[in-house]
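This report concerns only the one structure given below.
With one protein chain held back, the other chains of the complex are shown just where they sit.
The chains carry the letters A, B, C, D and E, assigned in the order they are written, with residues numbered from 1 in each.
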Amino acid sequence: MATLGLVEYADAGPEVRAVYDDIMATRKVDWINNFWKALARDPVTLRRTWESIKEIMRPGALDPLTKEMIYVAVSATNQCGYCIASHTAGARKAGMTDAMFAELMAVVGMANETNRLASGYQVEIDERFLTSAQAGASVVREVSTQ
Amino acid sequence: MATLGLVEYADAGPEVRAVYDDIMATRKVDWINNFWKALARDPVTLRRTWESIKEIMRPGALDPLTKEMIYVAVSATNQCGYCIASHTAGARKAGMTDAMFAELMAVVGMANETNRLASGYQVEIDERFLTSAQAGASVVREVSTQ
Amino acid sequence: MATLGLVEYADAGPEVRAVYDDIMATRKVDWINNFWKALARDPVTLRRTWESIKEIMRPGALDPLTKEMIYVAVSATNQCGYCIASHTAGARKAGMTDAMFAELMAVVGMANETNRLASGYQVEIDERFLTSAQAGASVVREVSTQ
Amino acid sequence: MATLGLVEYADAGPEVRAVYDDIMATRKVDWINNFWKALARDPVTLRRTWESIKEIMRPGALDPLTKEMIYVAVSATNQCGYCIASHTAGARKAGMTDAMFAELMAVVGMANETNRLASGYQVEIDERFLTSAQAGASVVREVSTQ
Amino acid sequence: MATLGLVEYADAGPEVRAVYDDIMATRKVDWINNFWKALARDPVTLRRTWESIKEIMRPGALDPLTKEMIYVAVSATNQCGYCIASHTAGARKAGMTDAMFAELMAVVGMANETNRLASGYQVEIDERFLTSAQAGASVVREVSTQ
Partner (left out) sequence: MATLGLVEYADAGPEVRAVYDDIMATRKVDWINNFWKALARDPVTLRRTWESIKEIMRPGALDPLTKEMIYVAVSATNQCGYCIASHTAGARKAGMTDAMFAELMAVVGMANETNRLASGYQVEIDERFLTSAQAGASVVREVSTQ
């Protein structure tokens, strides 16, 4: 039912197959989920999206499990059904236990609540939060995510 | 400029002071940020919100730094200026480096992008994601976040 | 700083003045807030938006105070600074007390929390909620909001 | 299909049963809807969420029907399918007629429209809205939602 | 399953039929989609919503295809399943090719990503963007969308 249909491996051209192969090799899986098959009708977007995710999700200053849980947090906040299902599966594979999931959801729920309390009550940002940002910014050195 | 004004410690009644004291003791700080002062006009909500946050944010299956970063992820997704400022400060205090912040933002940005690609392309949830959830659900045992 | 500038009454043409006059007469005020002045560069949208709001916000099955509070609830959920400020003022004028505002915010905060818990936990809609909707729908009679 | 499965009453431990019993007694119903069964895998979150909702939704400065309609307004704005279904049912039970629902939706729709017009046109908040907030804030007295 | 049920043409009163007839005539179709049938229980909202959409979507400074694609962009950002399906169909009918849809989604995805990077990094608006708005606003002349 995907808007442009799904491109199966058998029907894919070499450019799409190369991305599919890299997804399976990188993730150590033997199948391609629907998200990629739906994007594959547009090989340029398929490649760019995969290359970006591969770069962002690899181990760095944050470990893969933390990154997958952040992905679930955003997806639950946006209420994206597909993304909640796929990234909850991804986080489980990366080691998320039931207890970790439950705490993740508790934080996501609370953050969504206090975001609206802060906005609804028209709370002004404390000077200290601004100056600490400025202080942190005073030493301009580059950071790398890799 | 907060809608109901800010309740300073000196002007607070005993119920509000008790919450303020607990916030400062729990967080090991000597000041109260505007969010709590704005809520304090409604002591019932002040107390409930603080008790909930205290319960949710304490170390459990997830450590406090991870929880603060999840809070920032939600706040950035919702674009709540106050919450981004206050929880970025909170995450820094809990140990978030510049490199960790940069990776956090990269994941948040990407998740917001792919959430819309998945929805916009009307991608159906893969059977495997559903069955893995069912499999995970087959053993019904309670988990505790504490 | 509004994108297309603000149209002051003195500079407005007859079509815009007619809307401004109706806004002031309907709301029993002697000034026009920036929202309308910003829209006024596009008289067609100004007129349509005002006529729609006038029709929607007048007393009906719901009273004007309830409607203004619902407007604040949506604006806080969307975190629209302008709208929170203007409709909180509107709700106060319609009779919202500090205690009512505090309860309104408590509900808005909680709803935003449980919305994400329901989505994040991938909770399926109970049969009973669906059948009650169907039951309610079985008698097809028209309702009027006026 | 809920991520951690559903905890039925027969399978629940005493802590979960106590919450289920209180939900049924408070709401005068003889069944538990899926939202609570999904949360029940984490008894701490189940208890905290229920206690918060019970405190927030009871009659106060706002009546239960108004609170349920505000809940529907937030859920429709966030487009949470489960929450729209469950709280529409809750609002109906609290007395919402078809005509009230129709007006509620009209306000929710319009607020979502003008929220974007205000932001998109980059409208600045009127001085009067700010000063009225300050004026309202000048008398610092506590309010209770109970 | 729509909350108030669907009003079929055969069951509709003259006020609803008049709107249905105008929808079919304007869009050159011989059927009414569920959105209108669901609204039709409230003829006032049905009429106002249709009149607004008819006015907004007709050819003006922007052509109908561009308008339909903007509608899809908003619906994908909000993750409204019904709206994505109906307006993607509408955009196709107005001439959107697969390649145009793919580029539309790419822009929508990227904008949702950078929106959060801008907010999350707490980026301040450049003076030049503000002054260009002011400059554009210095000549106050009315524009018409028709």
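As a convention for this text, a contact is a pair of C-beta atoms (placed from the backbone, for glycine too) under 8 Å apart; a residue touches a chain by one contact, two chains touch by 3 or more.
As the structure is a computational prediction, the values presented were derived from the model and not from experiment.
S.K.: So there's a chain missing from this view; which of the remaining chains does it actually touch?
M.R.: Touched by the chain not displayed, across the whole complex: A, B, C, D, E.
S.K.: Tell me which stretches of chain B touch the chain missing from the display.
M.R.: Residues 79, 88, 98-99, 101-102, 105-106, 109, 122 of chain B touch the chain absent from view.
S.K.: Residue by residue, what part of chain A touches the chain that was omitted?
M.R.: 1-7, 11, 13, 16, 40-45, 48, 52, 55, 130, 133-134, 136-138, 140-146
S.K.: Tell me, which residues in chain C touch the chain that this view leaves out?
M.R.: Residues touching the hidden chain, for chain C, are 3-4, 41-42, 45, 49, 78-80, 133.
The rule is short, and it goes like this: only the chains that are shown with their structure count from here on.
S.K.: With one step meaning two chains touch, work out the least steps from chain B to chain E.
M.R.: Between chain B and chain E, the shortest chain-hopping route counts 1.
S.K.: Touching chain B and chain C alike: which chains?
M.R.: A, D, E
S.K.: Taking all residue numbers at the chain C to chain D contact, is the shared part over half or under half, that is, same or different?
M.R.: Same: most residue numbers at the chain C-chain D interface appear in both copies.
S.K.: Compare the CA centroid of chain E with every other chain's and tell me the farthest one.
M.R.: The most distant chain relative to chain E turns out to be B.
S.K.: Between chain A and chain B, tell me the centre distance in angstrom, where each centre is the average of that chain's C-alpha atoms.
M.R.: Those two chain centres are 18 Å apart.
S.K.: How many angstrom lie between the CA centroids of chain D and chain E, rounded to a whole number?
M.R.: The mean C-alpha positions of chain D and chain E differ by 28 Å.
S.K.: Take the average of all CA coordinates in chain B, do the same for chain D, and state the distance between these two points in whole angstrom.
M.R.: 19
S.K.: Tell me, which residues of chain E touch at least two other chains?
M.R.: Answer for chain E, listing residues that touch two or more other chains: 3-4, 41-42, 45, 79, 88, 105, 109, 122, 133.
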